[in-house]
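Here the complex is missing one protein chain, while the rest keep their positions.
So that you can tell them apart, the chains are marked A, B and C in the order they are listed, and the count of residues begins at 1 in each.
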Amino acid sequence: MNTDVLITAGIDVGSSAVKTAIVRHPPDSPPEAIALRTDRIRRRELRKVIDESNAAALEQAGLSRNDVAYVASTGEGELVDFRRGHFYGMTTHARGAVFLMPSVRAVLDVGALHARALRVDERSRVLAYRMTNQCASGSGQFLENVARYLGVTLDEVGPLSCQATDPQQVSSICAVLAETDVINMVSRGISTADILRGIHLSMAGRYVKLLQAVGAEGDVLITGGLAADEGLAGALRDRANAERLAITVRTHPQSIHAGALGAALWGGFRHDVLSKRARLSA
Amino acid sequence: MTPSLAAIVARAEALAQDVSLDSVRAWKAAGRQRRAIGHMPIAIPRELIHAAGMLPVGIGGGGDRLEIIRGDAYFQSYICHIPRSTIELALSGRLDALDGMLFPSICDVIRNLSGMWRLLFPDRYVRYVDVPQNFDPQVGGRFWRQELDILRADLADLAGRAINDGALRASVAVYNEQRGALRDLYEARAREPWRFPAAELYQVIRAGNLLSAEEHSRFVREYLREAPLDPDRRDQDRSRVVVVGMFCEQPPVGLLMTLERAGCWIVDDDLLLGLRWLTRDVPLEGDPLDNLAQACLTSHVRTASMYEPEGRRGSWLVESVRRLNADGVIFCAPSFCDPALLDQPMLVAALDAAGIPHTQFKYSEDTGQFAVIREQAGTFSDSIRLWSQA
Amino acid sequence: MTARGEAMAPGVQKEPSMLLQKALIGGHYDALARAREDGRKVVYTFVPGNLTELLRSFDLLPVLPEINALQSAMRNKSAGYIAEAEKHGHSEDVCTYVKCDIGMLKKGNLGPTGQPLPKPDLLLLSYTGCFTFMKWFELLRQEYDCPVAMLHVPYQADGVIQPHQRDYIVRQLRTDVIPMLEYVSGRRYDEAALQERLALSARAEDDFVHVLESAKHVPSPIDAYFGGVYYVGPIFSAFRGTKEAIEYYRLLREEVDARVTIGAGPITPDGPMGAERYRLVVEGPPNWTSFREFWKMFYDEGAVVVASSYTKVGGLYDRGFRHEPSRPLESLADYCLGCYTNLGLPSRVALLERYVRDYRADGFVINSVKSCNSFSVGQLLILRQLEERTGVPGGFIESDLVDPRYFSASNIRNRVESYLQMLDQKRPAGARP
Partner (left out) sequence: MTVMDVFVGIDLGSTTTKAVVLDGKGGVIGRGITNSRSNYDVACGIARQEAFVAARFALTQAALAATPSLCDRAATLLPALSRSFRLQQHLGQLDLLRDALHRVAAQPRYQASSRELDGSVDLIVDTMRDRAPAMFGSLSVRKSDFFRDVAAAEYMQLAEERAGRKGATFDALAGLFDAAILPVENTAADNLFETHIGPALDRVLNARDDAAMTESMREVVTRVRGIDFHEASAVGTGYGRQRLPFPKEQIRSEILCHGLGAHAMFPGTRTVLDIGGQDTKAIQVDPQGIVTSFQMNDRCAAGCGRYLGYIADEMNLGVHELGPLAQQSRCRVKINSTCTVFAGAELRERLSLGQRREDILAGLHRAIVLRAMSLLARSGGVADEFTFTGGVARNAAAVAALTGLVHENYGQRRLNISPDSIYTGALGAALFAQRTGHP
């Protein structure tokens, strides 16, 4: 492979998965992602998952470690000991989202423990943000737990939720105690689809508030682990309509990787800055 | 770190963790009939206590190590943390070294806490010190002077000796000295923040809650001399920020470290205002109590608890950001702190108008999880760094 | 503070005083909506320590934002207003009255009746018993860019009014407040007019106290909390020092006396209340978003509130205070100093203790609202102290004023129910059911 072109890597270490992106920066055309990976941690040793993810992504791109000029971490990136720089999660998600979909003016990043809403400008600068606090009510982990109780896999959650006919409200807000509600619903014979939709709607209710709080308008891209969950996107549209929030909820097949992509892209930017500096001082 | 700096830092750390007031007990034991008066964070004329030969002791909550067992008995979950740790300290006997307690008017929480103190400890001296919100010398000034007269008489009673003008004037001089040292420290830090890590600086100043003013002035001067000698402290590519909102419940030091690790240099803050209440020296000529009263009206620190008759809440913040050449403002307030949180929208509006970036988050003195704060502060400093070069 | 007679179930007969109260409050909103046309000036101010007589003597119209907030809540509008304010950067943690008010403003400043509210010509910051007031009007000043008059009322930490405190208020009235009112209204200060108003106030105050104290009868003819919030409406807000208020309290007094004569209990939104089974004292403001549901939890069980501290936030008339024409400014100062939330905790405990004894209460309940630090901080100690002093068990409920997110009906019902069952169990054998 031609390695004259700048190559950077972004590694997004989450609490449930490690995401890796390898990006190529041709001198006279926009950057392009040449490898994207998600590796779920599942109680494995984190450092190992990171190394494997990186190695697998390089393999996919047909590159070796030395071809990568700048490795940028994001998320809980302290364990990426081969990184050159670190960017914080919102910085990278904003960059990744605008890269994937240039019309995006707000980002909703839903991770395992937190959800964040960001308002961004066309250059992906974060103008305002809101995050959920230290209560996991409505988090990705919550959804994961519910799925476990319902005996469905995470990939099934979205499609099922979209089949709901009569969504059920979940009464308690606590992510843990709500499980009891879920179990009760199951025993009352309520369909899995309706339960999941109810959960999605209650999560979406929280997210709409976050989006409102940052003043989101126009295209909103969902990123993070739940980005691929159409059920959540649907519920978010419903809630946003109900609240008359003027947004268009968008999804993108690669938006799970927004953080990793953003890191790789910012890595490219820093690399240029640093090389320029080096040249100047030389 | 030079050995002498390490010693200063270690002492400051030890004092910051001295929630049982061992140092106050030691001070009392070192002389006959020594008494100590506790007070909550702001606006207390410590000079008056000093002039009565007593030790003013700043009570700034219980920090992040104190387990709250009985303090929660008195406060609902939606009330900030400082009153519960303060009550915990008192109920567990840790504040027994204090011979009295003063509650300045910071907010309704502290105000009501003064009443709780009366009910819980009926035989201890308690006073609510009502700071005027009217700054006309003939109106608010007169009232404040009358409040101080009462306080002077009470303190004299407790001390068993009158507080004469001479003693008071001498105390004012001692505190002018301390004010000077603290001002110098803040100025030095604003110039070269990397020489004075925020957590360290905070603890050095916090020592003033427990040490006598004379000793604390020396301590601060020593630190001011030693810290810049550390060769390992160097400037880094970070954003300069002003932090606002921490005037009452103090943040855990981990939070200050987190802000720095996330790429910020703190160039100004409103920590420990009780020790830095007056921004200028108090004149020594004339009636010392009048001077003190007057200083409180005209040169108190601007903070959420004090009324702004001109409605210029935001502009002083903008001015200080500009003066200190800061890149942005971090609003960092205790959860459920009404004064700080209600202040924010006004300050935000002014910053927005001036085009100054800002971000905000909440803490409690016993917050142990900094991941979210790191993320937010990091994104903030990222955006300042990346976009200033872009 | 004041609620309009909206909560009644259809078909329930309203008493004349209810209709009058509703007309008074409604009329005031009408007057406000017309203020610009009528060329009248408007002053925003707070309920505790309000200077209605003084404002009226300048022919100024008072607007009480707290009342707008609670009225909005009773009409299910507060949630949207609060969301609006939070959207504008107001914290989730702070007093919801403020957010409700700011949200209402941001959404076009239509008052609870749907009529537009006039902008203030002056913000009279009667800084009494609550720090949030200061922030509230600082925020409003930023929105309206209008003059502010600050009246700092010192705290009665020791339970007695000290001369220098009164003097401080009177000086502020003379040097700041009155000149500002003169400037805004374009009139000179007229002490005689003020004295006349104060005399009218005192007359209504007498009847008001008579009504409150009627609850000492068994059964009580009134509910001094859920019903009480209607009774305090006129006297805590824009009507002190008016003939209308005198008329209202006279009428109310007659109705209450009539019920005493026949041994009847209070009127609830579902009609006359059933047998009185529990007599309670309540501390703390009510919840407004589910006011009716909240009240029902009590009256369905035969629980009647015989005395409450909330009906004292606009003055402690039953402890003897009256506006006095002979010392106009001094008595305004004493009025401000004496409002319930301006009292130190020991005084609050003593007052509640008296209520439990004087009104022969079986128990007392504290409704602790998230919004209000002024009320809420220390209530758990008040609970303990009262239990110790009176030997009567206390109940503790948590809710909020105007934020429906903090009213969990099932939770509160569980607590109320457990508490009343506990009172039952405590009754000596053979006592009332």
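One rule holds in what follows: a residue touches a chain if its C-beta (ideal position, glycine included) is under 8 Å from a C-beta of that chain, and two chains touch if they have at least 3 such contacts.
Quick caveat, the model's predicted, so the values are computed rather than measured.
By the touch rule given at the top, the unshown chain touches A, B, C in the complete complex. Set against the missing chain, the residues C:182, C:257 or C:417 yield one that touches it, C:417.
Across A:60, A:141 or A:191, the single residue that touches the chain missing here is A:141. If you put the hidden chain back, the residue from A:56, A:127, A:162 or A:186 that touches it is A:186. Against the chain not shown here, chain A presents residues 15, 43, 45-46, 112-113, 134-136, 139, 141-142, 145, 151, 172-177, 180, 183, 186-188.
Touching the omitted chain from chain C are residues 380, 384, 387, 393-394, 396, 408, 411, 414, 417-418, 421-422, 425-426.
Where chain B meets the chain that is not shown, the touching residues are 67-74, 92, 367-369.
Methods note: only the chains that are shown with their structure count from here on.
Each chain gets a centre from the mean of its Cα atoms; for chain B and chain C, those two points are 36 Å apart.
Measuring from the averaged C-alpha position of chain A to that of chain B gives a distance of 40 Å. The multi-chain contact residues of chain C, meaning those touching 2 or more other chains, do not exist; every residue touches at most one other chain.
Residue ranges of chain C in contact with chain A, taken from their complex: 83, 86-87. The residues of chain A lying in touch with chain B in their complex are 76, 87-91, 114, 123, 125-126, 129, 131, 133-134, 266, 269, 273.
Interface of chain B with chain C (complex): residues 73-76, 78-79, 83, 105, 107-109, 111-116, 118-120, 127-128, 130, 132-134, 136, 138-140, 142-143, 146-147, 304-305, 307-309, 311, 313, 335-339, 341-346, 348-349, 362.
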